[in-house]
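A selection of the complex's chains, in situ.
Which chain is which? They are A, B and C, in the order written, and residues in each are numbered from 1.
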């Protein structure tokens, strides 16, 4: 309460200078990032911040340089998303120049950086425990995973532990491809695996592109009801998939990407205003979204999703009031 | 002696293919089931259709690098027509095919009228079209129930449209039938029709073809238009199977289609773009991926095996044995 | 080995070259064989070449001349056999080594040996660059200086011109200059005069003689018996990949032709100089088939009127660059008409594309077979049917292979093409390839045939075959810068000089020498006239008004 009050005061004190946030994005393609960005944009508008977006199109090298470019424009705060170690030097430079840095799901090794994250471990725990519950810890499982992608690696660590704890779960095959047609090509692989392993009853696909592919594979082989898909993440397209009658993709553990973006922007805003205090990490807790609920409440888009799963919205994290009220 | 060499040259790749199939069949009981055969055929259908288009462009000594982006465009157009505009399967298919043909004609026109080298022109088209298909949906993927930029959806996928992706005719998936049909048509077109023959003449010696009375420019544009048409058809099948318009899905089909068409050069020792070879090329990769996945070979090893096998196939087909035909340099 | 070949061996032994006691053997070819897949291209050829000797290597198309010379020059490895240069065993299969031991070659297809995107001077010094003569960082100045030295007194073309833009004859001049630069022990010329005009040929002959006098051995491949008899000291005849006879000076061309063609020769009565016995006088009805009015070769030269009557073969001759091809390419729709009008069978004829010409009944054989004629990857059959595919369409618009095949068989028989219908055209010898391109019009119902240099690289037998085809179809316009060839086939010869038809000649009452002289003279006269008339800006004003130019035409239109 008190913190928010000060925020309003300072905004009122010098109304002209809106907060300039340089958003240095690793990539804006793909539904997750797209919706994340949507959320960030809307939130920036709401709280009256100015968002300048750099898009590295998935190229780490470009993102590093973008941080450098951003520093040159002297923003009030730099928000990086999904960045890897490489940006560290430039992030340090920014911090040294007195520009606070907030990272979303980023790997930046500097104590001064404020981290916002959707905890991959939590996501993975939530969905795997659902899997364990549904199968009573006894099932043949196809696992979709490609090593080398940090979030997937973190989600994988949890699954490794779950397997140890539940000897009844047998991972009979590991599949996965990551490229522009991830869903499609994962589908082909899952189909092949399902052919080779007819006793499989669950597919763990802790990434929505994998999950979509797995669902398509089960659909095309007509194994609906026999094989269930457990996923992670959500998007408009994912909702359509989950909501389909008899969809094999029955549950997904997720945060709301738009909410993630909003939280990140708010945190950056507060960091710029130096109102975060000692907070160095902001973690967005995940929610389990199930097809049953989506069908029941006839949800078709992310914006409606929050009405069915209010826990997806985390306004209490780094709260900032509307610009109008400020 | 020489005859054996010729046989290896002509049938080496096919033999390798058959060997591979036999091996997988014996090693894994699930591989040879009818269902799995269909799974494989379905998995290569989009690649094969796109690759057949690329083959046509190669026939006139061109190279449709824009094919992948046309797949993306077609996916976006066909899904957006239904979801954003609320129109049915027929207009969706029509618009998608039309967009493919238009891009093809555009590329062809750049080549013929603006005299831009083939690859360069196709690259230009590719970039422009890649951008265009993103703009259609403001960079988002198109899915059921979601209209343009947050607006409510005006329609839903037409069942007839989805049938293209999931329907069967006498238990055979429609996409497989479509692939075979397109393969046969392209083969007949290139080998047995006047237009196809003239296209191949252009591909081999443009100037000679022109002086023998061929309207070279028109045929080159036509070849790209056909390539665009088939790429768009591939996009439609993809969109119908997935029931969703994913951004940029097409780009990964470009490389696969090129591989298939190039492997096809080696089939029957054709040493030139040919429809049958292209389909075999697509199947070759499809069977390999399917078989390896069945053996639970990790993804990163699969790529290596795929690459190594491709190289071996090429060496068997092109080296030494091939020499008997050509001057030794 | 056949008895014929053995006989030839003996002749070769006794033949030698009576160039005095100094004549030393510089090149010994010993029992060379070459097999291409199923084709035995060479069946064991042996002969010797002496210093200062000009040796003609003759034989019908596909006899193996080019193959043998490719082996000698190191660009092909023989299946068996050996070579000795100056008594030393030569390394086989390396152009560089052949060149180092003193063997230089001018290839039959000049485009094979030139880098099209490089300048003339760069091409002149390429072998030296390759040979590291200019070091790792060749200085442009040094290379240019060397190129100028090579070109001095021999090349008149701009050394900075890109080779791609040169005419065939200029390209050949570049190659010859380059080959002579290294003062070779043996110089091989594979049909060098096929693409040259009278003057250029004369100059080449002079060059060759001079080189021979300086002691260089020359192997000269040619289908022109007149040239062979005049220039060469001896002749080796190849037939079907075997050496069948050797002749020494004075060369009896009739005997040579007989040796070349074997039984086939009996059907020919050839005097080696002119084929006028083979030419039958035209039985023209006088009806005009193709009529050109006010047509120009170049924008800045005067217009020509030409009428071609039914049943006559009109020859068009003139020096290289006279404008024959320029004129023809307008008739066949390859290039837009500069001025004037054309009629075909009395109807207006205005082709905008070669297809228009073909549809109107004009058959065309372009000048440069490899670049403009062949589809290299295709079979003989497919090459034959290319311009006329509509004829082979049957059900559902699909092509009928059987019809195509029988048509191909007919052509192969008619023209005596050595090869099966499914053999790729690139596996044929030069002359046979030319026959295939000509053969496209054998069974087409063309109203008029327009052949540009159809006899390039064609042996005497094939020349007869093509001439017979021309006469059978009847109406034709044939361009050639070779007086001998044109006299053999034409009923009427138009001499062109600098884009203008300056005279008409009756082949019956003219010899090759007279015609050569006329061509050369006309060229000189018209060159002078050109400078007089167009001394100022006349060239431009001529373009401004066609009528004006036509009024200037004091003469009645030719023909």
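Definition applied: a contact is a pair of C-beta atoms (placed from the backbone, for glycine too) under 8 Å apart; a residue touches a chain by one contact, two chains touch by 3 or more.
Here the structure is a predicted model, which is why all the values come from computation and not from measurement.
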Using the labels shown, and knowing each kind appears once here, what does the complete complex look like as a formula? A x1, B x2, C x1
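Convention: only the chains that are shown with their structure count from here on.
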Chain located farthest away, centre of chain C as origin (C-alpha): A
Chain with the smallest distance from its CA centroid to the overall CA centroid? B
What whole-Å value do you get for the distance between chain B and chain C if each is reduced to the mean of its CA atoms? 45
Cα centroid separation between chain A and chain C, in whole Å? 74
Give, as an integer number of Å, the spacing between the C-alpha centres of chain B and chain A. 34
Residue positions on chain B within touch of chain A in the complex are 28, 30-31, 33, 35-36, 39, 42-43, 46, 139-146, 150, 153, 166, 238, 241-244, 246-253, 289-291, 293-296, 298-299
Any idea which chain C residues touch chain B in the complex? 36-38, 76-77, 332, 334, 353-355, 357-359, 364, 366, 371-378, 382, 386-387, 389-390, 393, 397-399, 440
Where on chain B is chain C touching in the complex? 2, 188, 192-194, 197-198, 200-201, 204-205, 207-215, 271-272, 324-325, 327-328
